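The complex appears here without one of its protein chains, the remainder shown in place.
So, subunit A:
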Amino acid sequence: MSGLVVRDLRVVFDGFVAVDGVDLEVAPGDIRFLIGPNGAGKTTLVDAVTGLARATGSVRFGDDELLGRPVHRIARMGVGRTFQTATVFEELTVLQNLDIAAGAGRGVLTMLRRRRSVPAAVSSALETIGLADLRDRPAGALAHGQKQWLEIGMLLVQDVKLLLLDEPVAGMSHDERDATGELLRVVSADRTVVVIEHDMDFMRSFANTVTVLHAGKVLSEGTVAQVQADPAVQQVYLGVG
């Protein structure tokens, strides 16, 4: 397992500094929560790590430097993410979604042939995310929470070692949140997980460590209790927590 090391990360949009010199270390196998008010730069940080946003500084995952590489190369190095609004391939079935996620390394001949059987990684992920009975449904017909699980399942079959999840439980019911949290625990057994989240209850239940971002900078870092006790954090969140 590898950890994530971010050094002096800066992202600038037309003169506006969205991420302002962030240092971050996530240990292998950790479940790190990334919290902070809207506009703090959480999504932009994930965008920079995954190659979507141009950034300066350094982002290392294991021995590999990620900055400056195109998105699909970073993905192949074992870094996967989900999006704030669940993005699955709506017109394809659950099974097709997972099969595509599992296939970035396939050769030309395999690609040009039809899928004859379900790859083992795909059926195991179907069980893990609880969508085995719905595998032939179009992903567009899934409930919101199910789409989020499908996205996580896609990361599992993609065999990523670092998962970056952008607000995975937004819009979920209480039961769905708990189920998702349990899923994260299972997943983190042999992977490093970073979760962006607004929901404080969810964070308290499932976070291992927490980093608080504010205006593009790291405001506080530590365990849930340490962060909650930090006066600077209490000030930013004004009564929350």
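Convention: a contact is a pair of C-beta atoms (placed from the backbone, for glycine too) under 8 Å apart; a residue touches a chain by one contact, two chains touch by 3 or more; residues count from 1.
Going forward, contacts and distances are computed from a predicted model.
Going by its UniProt record, the hidden chain of the complex is named "Urea ABC transporter permease subunit UrtC" among "Sarcosine oxidase subunit gamma", "Urea ABC transporter permease subunit UrtC", "Acetolactate synthase small subunit" or "tRNA-specific 2-thiouridylase MnmA". Of the listed positions A:A48, A:L66 or A:M154, the one in contact with the omitted chain in the full complex is A:M154. If you put the hidden chain back, the residue from A:R60, A:R137 or A:H198 that touches it is A:R137. Annotation for subunit A: contacts to the undisplayed chain at residues 50, 52, 70-72, 75-76, 80-81, 83, 87-92, 96-97, 99-101, 103-106, 110-116, 120-121, 124-125, 127-132, 134, 137, 141-143, 145-146, 149, 154, 156-159, 173, 175-176, 178-180, 182-183, 186-187, 189-190.
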